[in-house]
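And now, chain A:
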Amino acid sequence: MEIKAGREPLLELRSLSKSFVEARTGKVLEVLSDVDLRIAPGTFTCLVGPSGCGKTTLLRIIAGLETATAGEVLLEGSPVTGPGPDRGLVFQEYALFPWRTVLKNVTFGPDVSGETRAGAIADARELLETMGLSTHEDLYPRELSGGMKQRVAIARTLAVKPKVLLMDEPFASLDAQARNAMQEFLVELWLRTGATIVFVTHSVDEAVFLGQEVLGLSRRPARIVQRFTCDLAYPRNRTDPGFTALRARILEYLKQELVDDHA
Partner candidate 1 sequence: MMRLANRGLCTGIIVLLLLATVALVVMPGCGEPEKAAVPVRFGILRNDLHQLAYYVAREKGYFTEEGLDVREGGAFNAGPEEMSAFAAGELDMGLVGTSPVVTFASQKMADVKIVAQANTEGSAVLIRAGLEGEDMASFRGRTIAVPGFSTVQDFLLRLALKKAELSDTDVNIIVLKPPETLAAFSSSQIDGAVCWEPYPSMAVNDNKARVMLTSHQIWPDHPCCMLIVASEFLSKNPEVVRKVVAAHVKATDFINKNKLEATDMARMFTGQDKNVCASAMKNVKFDPDPDPVEIQKYVDYLKTAGVVKVTDTGDFVDDLVDSEYLPRK
Partner candidate 2 sequence: MWVSSTKWKVISPIAAILLWQLLASAGLLGKTPSPWQAVEGIWFLIDTGLPPGYRLWGHAGASLARVLAGFAAACLVAVPIGVLMGWSKHLDAVLDPLVEAVRPVPPLAWLPFAVLWFGIGLVSSSFIIFLGVFFPVLLNTVSGVKSVDPRLPEAARTLGASEATILGRVLVPGASPSIITGIRIGMGIGWMTLVAAEMTGVKSGYGLGYMILTARDYARYDLVASGIIVIGLLGFAMDTCIRLVEKRLLRWR
């Protein structure tokens, strides 16, 4: 898989800036500054950046949950004005509806958009099947492990067939083993479906394992300071020399960037 230059981008951010006004102090907090980004369809893009730099804010703006102070977000050429099922957001803390069973969490989107019940249920069952959750469809979220919850959350988002999947550190709260399993699962899912994924993380290791392209963000206010292309074959192997070399390069670069930033 290659990023094909010149192809129409699916998602485009044009000089996006965002600042918050702190309610208590009235101080203006600049979070994003002049972010430009083009995401081609079917690509897997990872964003890495230090804690608090504005990664979540960036995804929330794309999702339409937050409005940019300047600049715009275009999806297939038309500007984004609010949240909608064409951009699916997977939250770090799952954000499942605790009063709905696994199956009903997955059918929430189809339900509210007036899809027929039977069709929605059949589709959801199919999704759960691929997620390995078939036997859990009648359980409530509190009865699931972290990894299972995150798979339900992904299934719930996929059920509305979004054009782009936005994932905000979805595996951060899992233990190392579960996280590795989920990463492998996600790669497999992407290869199978050809979805367009924008994945935020602050783990360089995770970014290199998943993405075709890794974008390095600066500290707040976040800008895209570097692009790395990872043309390693999937599925990737963490002990592969190519892998470790690339990871080391990105880490080094980011460290440098941060030091420079401070100086």
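The rule is short, and it goes like this: a contact is a pair of C-beta atoms (placed from the backbone, for glycine too) under 8 Å apart; a residue touches a chain by one contact, two chains touch by 3 or more; residues count from 1.
Behind the choice of candidates: all candidates are chains of the complex that A comes from, given by their letters.
For clarity, every value in this text was computed on a predicted model and none was experimentally measured.
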Touching chain A here (same complex, options 1 or 2) is candidate 2
Per the touch rule above, chain A residues touching candidate 2 in the complex are 63-65, 82-85, 87-89, 91, 93, 95, 97-101, 108-109, 112-113, 140-142, 156-157, 160
